[in-house]
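A single protein chain has been omitted from the complex, and every remaining protein chain is retained in its original position.
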């Protein structure tokens, strides 16, 4: 394939970076935009408490899955469609945008009714049939990198979305699989500037899945800012030890507030606004 | 998770290996069963010519995808539903069973009408929504290992199928992703005996994707037999240099015949029948 | 680098495979030669008991390290130079050849006095200064692949030996590092036929380090024969549970005898003699 001539995702010479704009929130163009919230939406109290705390700290979007792809069929699979009520509540009670993961083309219709950003998880990065269908909608999409995909494969997965008509694609680096066992994944921070050389799309980082350890989320987030990312997607839970999934890597709201304070003070150095 | 108590896929002490039986063809139980055919079905001439030659050489099942998940949206994506006609023709003109890849739950109804075995490709091994739906049908399923999945993740993906009701699952090792670039993948042959320690399900090997090189298909197949696999899935094309995909790793029919002759003479050593 | 013109290790068109001959034992040329013995030499009883049992079963060379490179400085580092007495004893009491690992150029003089084959361990594959010095001696050398080296890097490490004057080099595949944790390493069996395409040197397989599990040594050895290897290096210990290192992957002498019986009956299929 001759990339430069035939693709929409690879950058042409002198091409400017794209900006994804959603109701006053933007990814790219000098913004460092933070998405935060629980791994999985559990109940309205958990969702609202998290939403209010992350909004106060400076997040612009609430994250939260209602469908959870899990390695074991016996692990918690998410609250399902009823979780849309929680997202509606967040939009009612706060100024946050909301995002959630889509697993099936058949979920497209009802998810796009309530959700500001759709997320395609790393296990679905190369579920090309899903990409083809989701690419037909106009809702912005976060595309997470598969844990063993090359940068080229990642970009060509995004190409499926752009080729289907949706140009509002935000790439997300979330850790790759290596031989290391101390961390859940090896967060490939250098993928951010490497991808910036190749594509015009905005890129965010997931420091929570990328490390799998609460204690490493803060340094990973600092580095994401320093390395040129356009934002973060961070797991925050009001009571991480009770979380139905990923508690071990979720920040307590007060830790998230500290993180945001730090990032705000560092952002100008990197010509970013939070 | 306590595997031994709660799963269907992990082997209990002294549990015998399962046998998947399909119209007189079996996977497991001392058979070494060979599936062969083109990567992608292209036209009736290609399909029939391949089918006749692989049947004559001793294959029991014709492989052939009508839907092709491809890294780039601009690569050949398969002939689509019309390809079912080619499979019907094969069943009419030969005694082969036929198998093909399923990408979407919505394909289940028409594929199961014509196809003897469904294949779930490596990129969909952790497409759990697909697994849940395909697991509801009664057609035997080949589940290919994701190129970066651990053995445990592979088995838990199979667990989705068994848990949904389908116990006719055949595991397929097809190469993992490593740092090596001489071969397309690193064929993890030792996964076969390792999986045999863990599960009762039959296991086959894909020497074509596993190596990506025609010249390595024969040694890989010999080793698969020696290491205890229950069969192979091999790419064969009447004119590999003209193949629309994977020509570089496809055997010419005469090479496939040589492979089968060799395997038949080695099989008794390993207490297998071909 | 233009390989074909400038190297000694890469195969030229139509070049025959090399044979390494040592006092009536040969690697390459249709032989399947088995090296066996303890990971580390511990005392004369252990060494002699192992030597006699592996000789009886058909091994031609006793393996045994007197220097052990260990991840931790507090792990057993080998019996050291005194272990040469054990090797002398083996040569006195049996017809076996003996091999051992060399760690330093300064060990060359006294090791070559007693030892028939020197082994360069995987951690020293890219210790180029060691290669340059060991390459100056005339004793045959087993060069183990580093656990993360590409085939090209492996061959260029062998090139250091050949370039220094020693052409009696035997390559050894011993497992690579991947994300899998069920086995100690991922034994890259396909490296054998891949290397056979590239080089004329003989290649053996280490099924013990390659799997790290006693139960997998037998299938790995079967596969090594099937895939075209010229021999094995297998860990055997008279009392594996008491071994000072690698007991978990060492065969009991009776298991080794069973392995050899199986290999002898399979060898003719692959045109090898044991």
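Before moving on, here are some points about what is shown:
Per-chain residue numbering starts at 1, and chain names A, B and C are given in the order in which the chains are listed.
The definition used in the following text is that contacts are C-beta pairs under 8 Å (C-beta built on N, C-alpha and C of every residue); 3 or more make two chains touch, one makes a residue touch a chain.
Because the structure is a prediction, the values reported are computed rather than measured.
The missing chain, though absent from the display, is touched by one residue of C:51, C:84, C:98 or C:147; that residue is C:147.
In the complete complex, the residue from C:46, C:65 or C:124 that touches the missing chain is C:124. Annotation: of A:44, A:178, A:239 or A:258, A:178 touches the absent chain (contact as defined above). Listed for chain C, the residues touching the missing chain in the whole complex are 1, 6, 69-75, 103-105, 123-124, 126-129, 132, 147-148, 152-153, 156-157, 159-160, 163, 177. Within chain A, the residues in touch with the undisplayed chain are 148, 150-152, 176, 178-183, 186-190, 192-194, 197-198, 210-211, 213, 215-216, 219-220, 222-223, 225-228, 265-266, 269-270.
Against the chain not shown here, chain B presents residues 177-179, 181.
By definition in this document, only the chains that are shown with their structure count from here on.
When C-beta pairs in contact are tallied for every pair of chains, the largest tally goes to B-C.
Of all chains displayed, B has the C-alpha centre closest to the centre of the whole protein C-alpha set. Chain A and chain B have centres, each the mean of its CA atoms, that are 34 Å apart. Of all residues in chain C, those touching 2 or more other chains are 178-179, 181, listed in ascending order.
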